[in-house]
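On to chain A.
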Amino acid sequence: AGSSTDGGDGGDDVGGDDGGSASAGGTDGSDGGSGEGGSGSGGGDDRVVIGLAAEPASLDFTTTDGAAIPQALLYNVYETLVKVDQSGEIVPSLASDWSVSDDGLTYTFTLVEGATFSNGEEFTADDVVFSIDRVKSDAWTISLKAQMDIVDSVEATGDHEVTVTLSEPSNSWLYAMTTRVGAMFDENGVDDLAESTTGTGPFVFSDWQRGSAITLERNPDYWGDEPFFDEVVFQYFADPTALNNALLTEQIDVIGTVQAPESLTEFEGGDYQIIEGTTNGEVVLSMNNGAAPFDQLPVRQAARHAIDHQTLLDTCWAGRGALIGSMVPPTDPWYEDRTGDYPYDVEEAKRLLAEAGAEGAAVRLRIPSLPYAVSCGTVVESMLEDAGFEVTIDQLEFPAAWLEDVFTNHDYEMSIISHVEPRDMRAVFGNPDYYTQYGNPDFVALLDEADAGTPEEQVTAMKEAAKFLSEDAAADFLFVLPNLIVADPDITGLPENAITESFDLSALARG
Partner candidate 1 sequence: MGRRRLNASLVIGGAIVAVIVGLALISYVWTPHPPMKVLVTEAYQTPNGEFWLGTDKFRRDVFTQIVVGSRTTLYVGLVAVGVAAVVGVPVGILAAMSPGWLGQLVMRGNDILLAFPALLLAIMFAAIYGGSTRVAMIAIGIATIPSFARITRSGALQVMGTEYVAAARAAGRSPLAIARRHVLPNVAGLIIVQASVSFAIAILAEAALAYLGLGTPTGQASWGRMLYEAQSTLRAAPHLALIPGAAIALAVLGFNLFGDGLRDYLDPKLEGR
Partner candidate 2 sequence: MSETPTISLRGVGRDFHRARTRLTERPPVVHAVRDVTVDIAPGERFGIVGESGSGKSTLLRMICGLDRPTTGEILVEGTPIHASPPRRLGWLRQRLQLVFQDPMSSLDPRMRVGDIVAEPLVGQRIGTPAERRARVAELLERVGLSADAAKRYPHQFSGGQRQRISVARALAPNPAVLVADEPVSALDVSVRAQVLNLLDEVVDGFDLTLVFVSHDLSVVRHVCDRVAVMRQGEFVEVAPTEQLYVDAQHPYTRQLLAAVPRLDAALAGRTATELAARTLAATEEET
Partner candidate 3 sequence: MSTAPTPTAEQDPSAPVLSVRGLSVGTGSTRLLHDVTFRIQRGERVGLIGESGSGKSLTALAVMGLLGEGLRATGSVTLSGHGSNLLTTSERRLSRIRGHDMAMVFQEPMTALNPTMRVGRQVAEAMTLHRTVPAARARQRAVELLDQVGLPDPAQIARSYPHQLSGGQRQRVVTAIALANDPLLLVCDEPTTALDVTVQALVLDLLVRGVEARDAAMLFITHDLAVVASTCERVLVMYGGRIVEAGPVTEVFASPRHRYTQGLLAASDLERPATAVDGQRVALPTIRGSVPSAGSFPDGCVFRNRCHHATDACAVLPPWSPRDDAHEAEDAGYACVHPAADGEEVAP
């Protein structure tokens, strides 16, 4: 496999089962089930049931890919030093404060006091050292651990102070610390991560009915603000209709991720609150830049002109979500609307194709069996055909078959996949070995510049990079997935935007 060592390009940063995004489900999920009786009407205020799509295969996100585990556990059971808030800002968590040296190489974190792990141990600087070192060790096996490679050393400079030294300046490292690699473990609590948890979070893991539900209980000794609910149940539904039915029949209180936006009509009319936030999930119409016909710029440009993005969004995702035009979601600081770069223009697309001598180019649109991909695939196929491509849709089972054929073996011309990893421009396009086969050196240079510069420089450079990507038509950027939540009207504090891996329960309440 084309593995790489630069940050963040794991097999898990593509695809459907991202926490909070509406992209999971289809065939890859497990069946859900309602473990306990419904709580909606008479259940009292101490319990909330949240319906989700993909059930975790294990509780151990250090060795198991996929977003389902951090969705349930990160920020809720395991905490990080810093976390991302709803607006995309990095805010304190287990670190009450932090500072960066001028050369951008040394980070000093001040830890909160009084935090304890669920096994009773106190959370101290040693735990931070242990946790970060552990990411760098063989204990972690998932590819995301590479984000920690940049750490040169980590030292406990006090009971509640930690100093981290990087080998080179990186803006993305701190951001990475808000994800699962930044999760804090206790040295005595990592023996059986697959089945049990030891974290500092507001909730503790209580019960897992396989194939059905995971229950979290309030952590009575939580160091921060006490959560509202005594008990939170994540119930898993492989089938979107079943998930909707569960809310309609009051078996659950919240649909955490709406699987099929067209079904939202069922909840309109005031009985439920519908929340439309945003995610990091850019739905990308990826092209194989390393093979004919998309190794030619005009052909890629033709493809971008051929897509009528608004119609596409209206048809396949019920108009929910936002058009972007490049690889940047609106919540990132360097977001710019680039939808004008390639306006819908079939004639221009045909002209470009002809220019490249690629009229009637045969294109296999090999999509994973995920709802948004299947849904958009049909429309994309039709639009590309109108512009003169010869498209055959090929649906691959996700994850195994798609990962094998498209992702690993690059045996495709086009695909549709949502890249849900935050700030993943480099991950997806910065590496010529990645399945997009792009990795244009000029583009990578821009990214490097951004990572190493001051935050202001970073924003400017990232905007440049996004523009470059769009104009070079490295892919077509269909839209960014919306975060769609439906809930009983009295539930408050729902995480509107799914821009982290976590389904953050800390503010959740019934009011």
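As a convention for this text, a contact is a pair of C-beta atoms (placed from the backbone, for glycine too) under 8 Å apart; a residue touches a chain by one contact, two chains touch by 3 or more; residues count from 1.
Candidate selection criterion: all candidates are chains of the complex that A comes from, given by their letters.
Every value quoted in this text rests on a predicted model; they were computed, and no experiment measured them.
Chemist: Which candidate among 1, 2 or 3 is in contact with chain A in the complex shown?
Modeler: Considering all copies, chain A is touched by candidate 1.
Chemist: Once bound in the complex, which stretches of chain A touch candidate 1?
Modeler: 26-27, 240-241, 244, 259-260, 262-263, 265-266, 311, 315-316, 318, 367, 369, 374, 377-379, 381-382, 393-397, 401
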